[in-house]
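Removed from the display is one protein chain of the complex; every other protein chain stays in position.
And then chain A:
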Amino acid sequence: MVVFGFLISALYPSLSKMTAFSQYWEQFPKNLKNLFGGSNVNILTPEGFLTLEYYQMILIIILAAFTLGFTASCIVKARENGTLELILAHPIERWKYTLTSSVSLATALAGLSLLAVATIMAASPVFDMGISFAGQLKLLVILWFMMLALGSISLFASAAFNSTGQVYGLGIGILIASYLINYLGNNWSAFKFIDRAFLYHYYAPYSAMTESGFPWASLLYYALVSVAFTTLAVIVLQRRDISV
(Lines give C-alpha, C1' and ligand atoms only; values in the text may rest on other atoms or scores of the structure.)
Protein backbone atom coordinates (compact mmCIF):
# COMPACT_ATOMS: atom_id res chain seq x y z
CA MET A 1 0.00 0.00 0.00
CA VAL A 2 2.81 2.38 0.94
CA VAL A 3 4.85 1.44 -2.13
CA PHE A 4 1.84 1.75 -4.41
CA GLY A 5 0.87 5.14 -2.96
CA PHE A 6 4.41 6.41 -3.41
CA LEU A 7 4.71 5.11 -6.99
CA ILE A 8 1.37 6.66 -7.97
CA SER A 9 2.50 9.97 -6.50
CA ALA A 10 5.76 9.69 -8.44
CA LEU A 11 3.81 9.42 -11.69
CA TYR A 12 1.91 12.64 -11.10
CA PRO A 13 4.56 15.24 -12.14
CA SER A 14 5.09 13.71 -15.56
CA LEU A 15 1.43 12.87 -16.25
CA SER A 16 0.21 16.30 -15.17
CA LYS A 17 2.33 17.83 -17.91
CA MET A 18 0.95 15.53 -20.58
CA THR A 19 -1.90 17.47 -22.13
CA ALA A 20 -2.75 14.40 -24.23
CA PHE A 21 -3.54 12.54 -21.04
CA SER A 22 -5.90 15.28 -19.92
CA GLN A 23 -7.51 15.48 -23.36
CA TYR A 24 -7.91 11.72 -23.40
CA TRP A 25 -9.80 11.88 -20.08
CA GLU A 26 -11.93 14.82 -21.24
CA GLN A 27 -13.03 12.84 -24.27
CA PHE A 28 -14.50 10.13 -22.05
CA PRO A 29 -18.30 10.18 -21.98
CA LYS A 30 -19.72 11.48 -18.70
CA ASN A 31 -21.13 8.04 -17.87
CA LEU A 32 -17.74 6.44 -18.24
CA LYS A 33 -16.07 9.12 -16.14
CA ASN A 34 -18.54 8.40 -13.38
CA LEU A 35 -17.49 4.76 -13.43
CA PHE A 36 -13.91 5.74 -12.53
CA GLY A 37 -14.51 8.44 -9.96
CA GLY A 38 -16.83 11.17 -11.21
CA SER A 39 -17.31 13.53 -14.12
CA ASN A 40 -16.47 16.53 -11.93
CA VAL A 41 -12.92 15.32 -11.29
CA ASN A 42 -10.14 17.44 -12.75
CA ILE A 43 -7.46 14.93 -13.56
CA LEU A 44 -4.72 17.57 -13.87
CA THR A 45 -4.95 18.43 -10.19
CA PRO A 46 -3.18 16.16 -7.72
CA GLU A 47 -6.48 15.55 -5.92
CA GLY A 48 -8.19 14.48 -9.15
CA PHE A 49 -5.26 12.32 -10.19
CA LEU A 50 -5.08 10.59 -6.79
CA THR A 51 -8.85 10.07 -6.75
CA LEU A 52 -8.80 8.25 -10.08
CA GLU A 53 -5.60 6.29 -9.56
CA TYR A 54 -5.61 5.51 -5.86
CA TYR A 55 -8.38 6.58 -3.50
CA GLN A 56 -11.47 5.70 -5.53
CA MET A 57 -10.77 2.03 -6.12
CA ILE A 58 -7.29 0.64 -5.51
CA LEU A 59 -6.99 1.74 -1.88
CA ILE A 60 -10.53 0.56 -1.15
CA ILE A 61 -9.72 -2.87 -2.57
CA ILE A 62 -6.58 -3.10 -0.43
CA LEU A 63 -8.33 -2.01 2.76
CA ALA A 64 -11.44 -4.11 2.04
CA ALA A 65 -9.29 -7.21 1.56
CA PHE A 66 -7.72 -6.61 4.97
CA THR A 67 -11.09 -5.84 6.58
CA LEU A 68 -12.83 -8.96 5.27
CA GLY A 69 -9.87 -11.17 6.17
CA PHE A 70 -9.65 -9.73 9.67
CA THR A 71 -13.35 -10.00 10.51
CA ALA A 72 -13.59 -13.50 9.06
CA SER A 73 -10.60 -14.66 11.12
CA CYS A 74 -12.13 -13.23 14.33
CA ILE A 75 -15.21 -15.43 14.37
CA VAL A 76 -16.09 -17.68 11.46
CA LYS A 77 -12.54 -18.82 10.72
CA ALA A 78 -11.86 -19.28 14.44
CA ARG A 79 -14.97 -21.44 14.58
CA GLU A 80 -13.90 -23.43 11.52
CA ASN A 81 -10.44 -24.07 12.94
CA GLY A 82 -11.71 -24.88 16.43
CA THR A 83 -9.99 -22.11 18.40
CA LEU A 84 -13.24 -20.26 19.13
CA GLU A 85 -14.54 -23.36 20.93
CA LEU A 86 -11.52 -23.39 23.21
CA ILE A 87 -11.65 -19.63 23.85
CA LEU A 88 -15.37 -19.52 24.66
CA ALA A 89 -15.10 -22.51 26.97
CA HIS A 90 -13.01 -20.14 29.13
CA PRO A 91 -14.68 -17.34 31.11
CA ILE A 92 -14.98 -14.96 28.19
CA GLU A 93 -18.28 -13.19 27.57
CA ARG A 94 -19.33 -13.57 23.96
CA TRP A 95 -20.37 -9.93 23.70
CA LYS A 96 -16.97 -8.87 24.99
CA TYR A 97 -15.29 -11.11 22.45
CA THR A 98 -17.30 -9.51 19.62
CA LEU A 99 -16.68 -5.97 20.84
CA THR A 100 -12.99 -6.65 21.35
CA SER A 101 -12.83 -7.89 17.75
CA SER A 102 -14.61 -4.73 16.64
CA VAL A 103 -12.26 -2.44 18.58
CA SER A 104 -9.22 -4.32 17.25
CA LEU A 105 -10.53 -3.88 13.72
CA ALA A 106 -11.14 -0.16 14.29
CA THR A 107 -7.60 0.28 15.63
CA ALA A 108 -6.02 -1.65 12.78
CA LEU A 109 -8.06 0.25 10.18
CA ALA A 110 -7.16 3.59 11.76
CA GLY A 111 -3.51 2.62 11.45
CA LEU A 112 -3.82 1.46 7.85
CA SER A 113 -5.91 4.48 6.76
CA LEU A 114 -3.40 6.77 8.43
CA LEU A 115 -0.56 4.97 6.69
CA ALA A 116 -2.29 5.34 3.31
CA VAL A 117 -2.93 9.05 3.74
CA ALA A 118 0.44 9.70 5.39
CA THR A 119 2.17 8.09 2.40
CA ILE A 120 0.53 10.63 0.10
CA MET A 121 1.32 13.49 2.51
CA ALA A 122 4.95 12.37 2.62
CA ALA A 123 5.11 12.07 -1.18
CA SER A 124 3.43 15.44 -1.76
CA PRO A 125 6.49 17.71 -1.20
CA VAL A 126 8.80 15.21 -2.90
CA PHE A 127 6.78 15.30 -6.13
CA ASP A 128 5.60 18.87 -5.78
CA MET A 129 1.92 17.96 -5.51
CA GLY A 130 0.85 20.61 -3.00
CA ILE A 131 -1.76 18.38 -1.34
CA SER A 132 -3.66 20.13 1.46
CA PHE A 133 -3.32 18.66 4.94
CA ALA A 134 -6.93 19.51 5.85
CA GLY A 135 -8.26 17.70 2.79
CA GLN A 136 -6.21 14.59 3.56
CA LEU A 137 -7.37 14.65 7.17
CA LYS A 138 -11.02 14.75 6.07
CA LEU A 139 -10.37 11.92 3.64
CA LEU A 140 -8.65 9.90 6.36
CA VAL A 141 -11.69 10.14 8.64
CA ILE A 142 -14.15 9.21 5.88
CA LEU A 143 -11.98 6.38 4.65
CA TRP A 144 -11.67 5.00 8.17
CA PHE A 145 -15.39 5.22 8.85
CA MET A 146 -16.29 3.65 5.50
CA MET A 147 -14.04 0.67 6.22
CA LEU A 148 -15.47 0.44 9.73
CA ALA A 149 -18.95 0.23 8.24
CA LEU A 150 -17.85 -2.50 5.82
CA GLY A 151 -16.03 -4.24 8.69
CA SER A 152 -19.14 -4.18 10.87
CA ILE A 153 -21.24 -5.76 8.13
CA SER A 154 -18.54 -8.36 7.65
CA LEU A 155 -18.27 -8.97 11.41
CA PHE A 156 -22.01 -9.58 11.52
CA ALA A 157 -21.68 -12.03 8.61
CA SER A 158 -18.79 -13.69 10.43
CA ALA A 159 -20.99 -14.20 13.50
CA ALA A 160 -24.01 -15.36 11.52
CA PHE A 161 -22.58 -17.51 8.72
CA ASN A 162 -20.92 -20.89 8.85
CA SER A 163 -18.07 -20.54 6.39
CA THR A 164 -15.32 -18.07 5.59
CA GLY A 165 -16.34 -18.18 1.93
CA GLN A 166 -19.81 -16.86 2.76
CA VAL A 167 -18.31 -13.92 4.66
CA TYR A 168 -15.93 -13.05 1.83
CA GLY A 169 -18.75 -13.48 -0.68
CA LEU A 170 -21.08 -11.13 1.17
CA GLY A 171 -18.39 -8.50 1.76
CA ILE A 172 -17.14 -8.48 -1.82
CA GLY A 173 -20.71 -8.60 -3.11
CA ILE A 174 -21.74 -5.60 -1.03
CA LEU A 175 -18.70 -3.63 -2.12
CA ILE A 176 -19.17 -4.35 -5.84
CA ALA A 177 -22.94 -3.81 -5.68
CA SER A 178 -22.40 -0.55 -3.82
CA TYR A 179 -19.88 0.66 -6.42
CA LEU A 180 -22.13 -0.25 -9.34
CA ILE A 181 -25.29 1.21 -7.77
CA ASN A 182 -23.36 4.39 -7.02
CA TYR A 183 -22.37 4.51 -10.67
CA LEU A 184 -25.97 3.95 -11.78
CA GLY A 185 -27.19 6.57 -9.31
CA ASN A 186 -24.71 9.11 -10.66
CA ASN A 187 -25.98 8.56 -14.20
CA TRP A 188 -29.66 7.80 -13.93
CA SER A 189 -31.98 9.50 -11.51
CA ALA A 190 -34.09 6.36 -11.12
CA PHE A 191 -31.22 4.81 -9.12
CA LYS A 192 -30.54 7.87 -6.97
CA PHE A 193 -32.91 6.78 -4.21
CA ILE A 194 -31.55 3.27 -3.83
CA ASP A 195 -27.98 4.54 -4.15
CA ARG A 196 -28.40 6.43 -0.87
CA ALA A 197 -28.61 3.16 1.04
CA PHE A 198 -25.17 1.94 -0.09
CA LEU A 199 -21.65 2.59 1.19
CA TYR A 200 -20.10 4.13 -1.93
CA HIS A 201 -22.67 6.90 -2.20
CA TYR A 202 -21.12 8.50 0.89
CA TYR A 203 -17.52 8.05 -0.19
CA ALA A 204 -16.40 11.02 -2.31
CA PRO A 205 -12.61 11.40 -2.01
CA TYR A 206 -12.37 14.22 -4.57
CA SER A 207 -14.99 16.33 -2.78
CA ALA A 208 -13.44 15.60 0.60
CA MET A 209 -10.06 16.84 -0.64
CA THR A 210 -11.25 19.87 -2.58
CA GLU A 211 -14.36 21.21 -0.86
CA SER A 212 -14.25 23.27 2.30
CA GLY A 213 -17.02 21.69 4.39
CA PHE A 214 -16.76 18.44 6.33
CA PRO A 215 -18.89 15.54 4.99
CA TRP A 216 -20.89 15.08 8.17
CA ALA A 217 -23.67 13.17 6.42
CA SER A 218 -21.18 10.54 5.28
CA LEU A 219 -19.70 10.30 8.75
CA LEU A 220 -23.14 9.90 10.32
CA TYR A 221 -24.22 7.26 7.80
CA TYR A 222 -21.07 5.17 8.30
CA ALA A 223 -21.30 5.54 12.09
CA LEU A 224 -24.92 4.36 12.08
CA VAL A 225 -24.15 1.37 9.86
CA SER A 226 -21.17 0.47 12.08
CA VAL A 227 -23.16 0.65 15.30
CA ALA A 228 -26.15 -1.23 13.85
CA PHE A 229 -24.16 -4.14 12.41
CA THR A 230 -21.80 -4.41 15.38
CA THR A 231 -24.87 -4.66 17.62
CA LEU A 232 -26.31 -7.33 15.35
CA ALA A 233 -23.01 -9.22 15.43
CA VAL A 234 -23.06 -9.14 19.26
CA ILE A 235 -26.65 -10.41 19.38
CA VAL A 236 -26.11 -13.15 16.83
CA LEU A 237 -22.92 -14.53 18.44
CA GLN A 238 -24.54 -14.33 21.85
CA ARG A 239 -27.43 -16.52 20.74
CA ARG A 240 -25.88 -19.01 18.38
CA ASP A 241 -24.45 -22.45 19.03
CA ILE A 242 -20.70 -22.82 18.70
CA SER A 243 -19.85 -26.01 16.92
CA VAL A 244 -17.18 -26.82 14.41
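Simple rule for what comes next: a residue touches a chain if its C-beta (ideal position, glycine included) is under 8 Å from a C-beta of that chain, and two chains touch if they have at least 3 such contacts; residues count from 1.
Everything below uses one rule, namely that contacts and distances are computed from a predicted model.
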The complex's invisible chain, by UniProt name, from "FAD-dependent pyridine nucleotide-disulphide oxidoreductase", "3-isopropylmalate dehydratase large subunit", "Urease accessory protein UreD" or "ABC transporter domain-containing protein": "ABC transporter domain-containing protein"
Touching residue (missing chain; options A:S14, A:N31 or A:T83): A:T83
Contacting the left-out chain in the complete assembly, out of A:E93, A:D128 or A:E211: A:E93
Touch list for chain A against the chain that is not drawn: 81-83, 85-93, 239, 241-244
